[in-house]
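With one protein chain held back, the other chains of the complex are shown just where they sit.
After this line comes subunit A, so read on.
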Amino acid sequence: MGKIKIFALFIVFFNVNAICFAQTIIEGYVIDAENLKGVFASVVLKDENGKIITYTNTKNEGYFELKTTEKGVFNLNVSSLSYESQSKKIEIGTSSKIKLNFNLKPKITELKEVVIQSRQPITVKKDTIIFDAKSFLQGNEQVVEDLLKKIPGLNVLTDGTIKIGNQEVEKVMIDGDDFFEKGYKLVTKNMPVSPIDKVEVYQNYSNNKHLKGIENSEKVALNLTLKEDAKRIWFGNAFGGYGLVSDNRYEFRANLMNFGKKSKHYFLTNLNNIGIDAVGDINHLIRPFRYDEPASLGDNQSSNSLLALNYELPNLKKRRVNLNNAEMLSLNSIFTLSEKVKLKTLGFLNTDEVDFFRNSLQQFSVGNSTFANTEYFTGRKTQITGFGKIDLTYNISKTKTFEYTGKFNKTNEKNSSELLFNNDLLNERLYANNQLFDQKVVYTNKFKENKVFLLSSRYINEKTPQNYSVNQFIYSDLFAESANNTKQFSENKMQFAGIESHLLDKKKNGDLFEIKIGNQLRIDELNTRFELLQNENNIAFPNGYQNDLIYTTNDLYLSAKYRFKLKNFTLLTQADAHQLFNQLENFNIKTNQNPFFIMPKIGLDWKINDKNKILTSYSYNTTNAGVLDVYSGFVQTGFRSFSKGLEEFNQLNSSSAILNYTYGSWGDKFFANTFILYSKNNDFYSTNSIIAQNYSQSEKIIIKDREFLSISSSIDRYFKPIKSNLKINLGATKTNFKNIVNNSNLREVKNFNADYGFELRSGFRGFFNYHIGSKWNYNEVETTIKNSFTDNMSFFDLSFMFSDKFNIQVQSERYYFGNLDNENNQYYFLDLETRYVVRENKLTFFLSGNNLFNIETFRNYSISDINISQTEYRLMPRYVLLKMEYRF
């Protein structure tokens, strides 16, 4: 007994904390009445009114301890989930310690409760998310881009590209209307934020609204809805720069916008002579190429031009070599004529004067003959283009739409050159015009929930007449006549008429069945006349150098596609059957051919897991000859080249296989992408050429077996210690084909090309960042002899951010050519751009300097299967521009 008493005392002392004056300690154990184990419970001391004085939880073994200075009568409540609560009355008086134990009886507790939430200022419909702009604006936004950056889920990259996840948006509409499709940055970077009411995000977007949910689309689009009172205001920006130390360099850009309910307008202009190609951005509006998009009938049909002056440019940044003087004006409007009818008009006018300066030395080595040609070329191209597009959309009903698109383009181009060719001084003149008339009509009927029928029809009429004259006669080896100049006239008229019906049927399990039936008729008229003249007098129209050709191809086709959607696989099977009716009328002699062929295609996408994805596809293609493959008389395509086609019908077969493996995704620390393409042409067009010093004549021939293999791989890895990302690119291409030169036997030509390079880019948090890279290019051509060279391009960019308002970017490049002589094989370029913001989004100043080392000429080296050439080009000289941007 004594031992136990001491033991008990020991326990009591062991559990005692510092004792405060008048503080009472309530302690005890809470245990499970059945298994006598400690229970995790809540112990609360309440007064008689239920007010909580103090509380705690049980600790180890169910022990609890409460301290209070209150005195009086209280209730000690013990409760735990799954047990019946217990309450004991206690009186806290003079004793400094109260001990209570609780034995809780287990109880089956069940709780099930759901509470409804209230709405947020973000509304979600099936594929649309609507953000109330007011809720996201904080007051410091100026342009639409600033607001979009604050919307959760939208990523706006530094250059203005808008992405949702990894998917770039297709378009940014304004009140449901779209001007520029992928050129949306024109809107997001210029339009002010104040008129915007809501930002709507459309996921799984289809350009044709009736195809939504039926075609497999991952596309996304944005729509900005405008407030009622903020419509019909004019706003925009103007940007101008003028050369400081350099001669007469200028740049001017301006945008002017007005978005009303009944009409929307967007006007822009660009004038510059610093090499910027503003037209390139607009080009995808004039000639959009939509791959695999329903109702894109005729997108791939265009007329061909045979004649051209040699305006080849070296592989440098476009603005270093584009010696231009360009003016561009674009007026775009959308008119909502009624609830069902909308009219969009786009107008575009562009003039340009581009200068070319080129000197080259070409060493030919063909068979047993070797010779060299030198050219000193000065050329000027003047062109004026006018383009107009009208788009009329009529929504007949909720499920039927009719759309008409009409395009008109007229280009007049004059090229002239002064060319010192060996010892002859030639003047070339080339007048080339283009007249395009393109009409398209699309009728869409969504006759059932998951079935859509499209009927589209298109007519294109394009004329490209060309007139070429050379004021010297250097073909005395070809023609017996004594002439002193030549003229070549070429008229190429193309007419295309097509009709296509397309049915899409989306099955319940996600499979997609598509069937297309159509007929495409294309008529090409090729008339060429080559004449020899003595001064102004015609001497001869040589035989074999004239063309009077009408080539008609009628393709009646059926295409069936089935896409199986399995768990991690998508299997695509496709078969296209074509019945062609070809007719060739050459100098009034007609020949016909009616071939029939089938093209199968199979593809498999396999998403092995989140990190590994494989895409493969195999297809067997048959290509019908085009007009440029069949013409029979030689055409003078350049001052020393003549070429002709094959004079007969052909369908060429080829098969190609693609394999694409991706490891990881863009944001991962380690990301690799490998792409392998193998293609084999069973038959292909090659050339049989006669190459002499003053001319080359080549005619098309058909050869068997050309192979093409391309492998490219890029690896990205982020290195944390140096806070930089390393990118390694490797690529190799191997091509084998055959041709005949100077009456040789069929000779094999092997081309091998390898690219390897790296880039290291920093991501420092401070004011300084670098980007450095180098790329080697190895080129090899082998016929009976082997020629090769290795070039290198390296760059080193620095960026300095002094503050939000002021920053400097420096870009430097070095080009090295392995086979040029040591004096001329290295080139260094330096560009500088500084930006100073006077008032955020109102006024900004820029100072930019290009080609600060003033490299005036650039020489490069190239090889082909018949010659090796060294060419020297004149570049955009050094200039420094002071620019200012004002937003209103």
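Basically, contacts are C-beta pairs under 8 Å (C-beta built on N, C-alpha and C of every residue); 3 or more make two chains touch, one makes a residue touch a chain; residues count from 1.
Following the convention adopted for this analysis, contacts and distances are computed from a predicted model.
The complex appears with one chain absent; UniProt names that chain "GLPGLI family protein" among the candidates "GLPGLI family protein", "Sulphur oxidation protein SoxZ domain-containing protein", "ABC transporter substrate-binding protein" or "phosphoenolpyruvate--glycerone phosphotransferase". Touching the missing chain, out of A:Gly213, A:Gly406 or A:Gly773, is residue A:Gly773.
Within the full complex, the residue among A:Ala22, A:Leu36, A:Ile598 or A:Leu882 touching the omitted chain is A:Leu36. Residue A:Ile129 is the one among A:Ile25, A:Ile92, A:Ile129 or A:Val366 that touches the chain missing from this view. Within the set A:Thr69, A:Ser95 or A:Thr109, the residue that contacts the chain not displayed is A:Thr109. When the full complex is taken into account, the listed residue touching the unshown chain is A:Lys723, out of A:Lys71, A:Lys704, A:Lys723 or A:Lys786. One of A:Gln203, A:Thr399 or A:Ser712 touches the chain omitted from the figure, and that residue is A:Gln203. What subunit A contributes to its contact with the hidden chain is residues 1, 4, 7-8, 11, 29, 32, 34-44, 51-52, 55, 57, 59-62, 79-83, 85, 106, 109-117, 120-122, 124-125, 129, 135-136, 138, 150-153, 157-160, 164-165, 201, 203, 666-667, 669, 716, 718, 723-725, 727, 759, 761-765, 767, 769, 771, 773, 795, 797, 799, 801, 803-804, 807, 809, 811, 833, 835.
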